[in-house]
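Other chains dropped; remaining ones untouched in position.
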Amino acid sequence: MPLYLTEDQAMLRDTARDFMASEGAIATQLRKWRDMNCKDGFGHALWRQFGEMGFTGILVDEADGGLGLGPVEAGIVLEEIGRNLTPSPFLITAVAAVEALRGSALRERWLPGILKGEAVAALAVDEGPKHRPEAIAMTAERSGNGFTLSGRKQFVVQGASADFILVAAKMEEGAALFAVEKDAKGLEVEGVRLADSSIGARMTFDNVEVDGDALVGGEEVLARVLRAARTGAASEMVGVASGAMDMTVNYLRQRRQFGRLIGEFQALQHRAAHLYSELEIARAATLKAQQLLDEGSAQAEAMVHVAKAKAGRVSTLAVQEGVQMHGGIGMTDEYDIGLYMKRDRVLNELFGDPNYHADRLARLNGY
Amino acid sequence: MADLEAFRAETRSWLEANCPPEMREPMKSEEDACWGGRNPVFKSEAQRQWMKRMAERGWTVPDWPRDYGGGGLSPAETKVLRQEMARINARNPLYSFGISMLGPALLKYGTEAQKKRFLPEIARGEIRWCQGYSEPNAGSDLASLQTKAEDNGDHWLVNGQKVWTSYADKADWIFCLVRTDSQAPKHKGISFLLFDMASPGVSTKPILLISGYSPFCETFFDDVKVPKDQVVGEVNKGWDVAKYLLGHEREMISGMGLGGTGGSLGTALKERLEGDPILRADVARFDVDAMAFKAMSEKFIDELKAGQAHPAQPSMMKYAGTELNKARHELVMAAGGADALEWESELSRGGKAAREWLRTKANSIEGGTSEIQLGIIAKRILDLPGA
C-alpha cells in the first residue's frame, strides 16, 4: 500500500474536513459546551450528525450495517476532529468500543445505537495518574455464569455520559475487557472536568455483577483495542498539531512588528520550518501504523508506539511554538491557540504519553 | 564588619519581636500577597501589622533614602536584612510595582518634588501602581505605541488604549508611556506620564488568560486630563526611562524563576518517577540545569552588586530563567499525569498544577519575549552585526 491516501480516502478527508470545519468548529462546539459548563462536554446533536454522515460506522463491519473501513479512514476523521478540537465520542465509541465489540455477542445490543450516533461508550483502563495497562489491579472474579468486578478507575473520558463502560480487569488467566452498563449496581461514577473542558470520570466498582456475555475479550482483545485507541489518538494529535501550526503560520503572515511582518524574521521562519518537518514525520508515522494495523502486520505494535510517541511530541511542539509565536494574545482565553495547548496535553496523556511509548518500544526492541 | 554584626543582631531581635508567626509561613497562593493601596485588602490582621511595622522602619524599601520613606541602609546592611528575613522565612511585607519598577525610575529621573510626593506613599504601601506600556499593536515592538498625550496648555489630554496592564482594575495610579510627538522618529516622541486611575475617562477590562486567571487588563483612556508636572524625565525622552525600567523588570522576572528552583525537582516528584525511566532521565537533566541556573543567579546577583555584570546580562537571566521555569512545569505536568489534568476538582485543588503550568507560558512573553532577549544578547553582548 503506498503511504498516501487513495482517491476514496482523499474524498473522505475532504468530506470530513468540510463537515468538521462547519459543524464541528471551535466557536460552535468546544466553546459553546465549555461556556455552558455542559456536563457531557460534547453535543449529542452533533454526535447524531456523525451517525448520519456514516462516520460512526467507519469501523463497523458491513454485515453489521457499517462501512467496513479501516484504521486509515478512522484516522482521517480523527485528524479533522483534532484540527477543529471538535468534542465528540468518536475516538472512544466509534473506534475503541467498535474494535472491542468486533465479534462479541454484545454487537446487537450496542452497534445500532452507535451507528445512529446515539449510544456513547467509555473505556476504563487507567487506575492511577499514568497509563499503566500492564499493572491492572482491578479484579474480575467468576461467580456463577458471570463475573464480579471490583476496583477503581480514573481518567475515563466521557465516562459520565456513557451508556456502557468497557473496563479492563484482571482475571487469573490475565487481563480482560468487560462491558458494564451505566446503571449497574455497585458502580459509582464521578464526572470531572479536565483542562481541555472534556469530561473524564473517576469510577468505583464495588462488587459489580455482570453476566457471562459481558466478557468481550481477553488480553489480546484489550491489546487490540488499545492499539486502535492509541493510533486514533495519534491521528487526533496530528490534527491538533496541524491546526495549531496553520493558525500560527497564518499569524506570522499577518502580524507586523518593527515595521515588518513577523514571518519575515528568520529565527521564526526556521522554527516554523522545523515544526513543519516534524509534523510531516509524525503524520507519516501515524499513517504507517494504521496501514500496518490494517494489514494485521506483526510490526504494527512497534509502529503504534512510534506513532503515539512521535505525534505526541510533535503536537506539544506545535502548541508551544504556537502560543509563543502568538505572543501575549496567545495567552488569552479569547484566542483559540491556547485551547490547542490544553487539548494537546490531555491527548498526550490519553492511552500513554510519549515517555511510556518510547519505553515500551525499547522493551519490545529488547533493551 | 563589627558594625555589621551589631546590625545583624539588632535586626534579628527586631524581626523576632515584630514578624508575626503567620507571616513566617510560605504563601499558599499568589492571592496571599499583600499589595497595599488606597483601599487595601488584608488577608489577616497579621498581614496588616507586618506591612505597617516594616513600613514604619522604611524596611519595605530598605535601601531607599530615609527622606523618601526608605530605610537608608547600605548594600551590606540590606543584604543582612534579607538574610535575616530569609532565616525565619519572613514573607515579603509588600508586593508593589511602585517599589520594583516606578521607584527606581523616580529615584533616577524624577524631580525632587516628584520624589517627595510619590516615593513615601509607595514605601508605606498607600498607593498601588500599575504599568501602562504595551498596546494591541505594540507588543515586542513597544516603541511603536500610539496612545497619545496632547499638550493642552495647562494639562495633557490622553487618549488611547493599553493592554497587559497587570492589576489595572485594582491599581490607584498608573505610570504610562504615551506619544507626545507623533512627527518624531518612534523612539523620540514618547513621554513617561503618571496619573490617577480615578481620573475621569479611565476604564479597565480584565483579560481572561488560558489558565483561567485574570491578572491583566485592557485599559482605555478617553480624554483623560493629566497635570503638566506629572511627566517623569524630559518630555519626549520617556523612552530612556522606559528602557531603564525594562532592565529592572527583567531582573525581577528572572528573579521570580528562582523561587521555584530551590530544591531538587526529582526529590519532590520521587514516587512519580518510579516505573517511568524516561521521565526520570528528563527530571535528572532538569535538576542539573536548575542547580546550574541557581549558581548562575547567585553569580549574577553578586556581580550586579559589585558592578561587574554586563548591562545586558539581565536579558540572559530573563531568557534562561523563564525557559527553565516553563520546562519545570512541563515536567510537573508529565509527572502528575491524569491527576494534573483535572481542572476544577478538589483533589487537584482547583486545577492548580494545570493552571500554573499554563501561566508559565507567559513567562517567556511578558517583559520582553525570549526572542527579544536573544536579540539583545546577540547585539549588545556578542556584538553581532545588523538587526
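A and B label the chains in the order they appear, each numbered from 1.
Just so we're on the same page, a residue touches a chain if its C-beta (ideal position, glycine included) is under 8 Å from a C-beta of that chain, and two chains touch if they have at least 3 such contacts.
From a predicted model like this one, the values you see are computed outputs, not experimental measurements.
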Whole-assembly formula, with each chain kind represented once in the display: A x2, B x2
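Just so it is clear, only the chains that are shown with their structure count from here on.
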Distance from the mean Cα position of chain B to that of chain A, given in whole angstrom: 41
Chain A contact footprint on chain B (complex, rising order): 134, 137, 139-141, 144, 163-164, 207-210, 212, 272, 275-279, 282, 333-334, 336-345, 351, 354, 358, 361-362, 364-366, 369-371, 374
In the complex with chain B, residue positions of chain A that touch it: 126, 128-132, 154-155, 192-197, 200, 256-259, 265, 267-268, 320, 323-324, 327-328, 330-334, 338-339, 341-342, 345-346, 349, 353, 355-356, 358-359
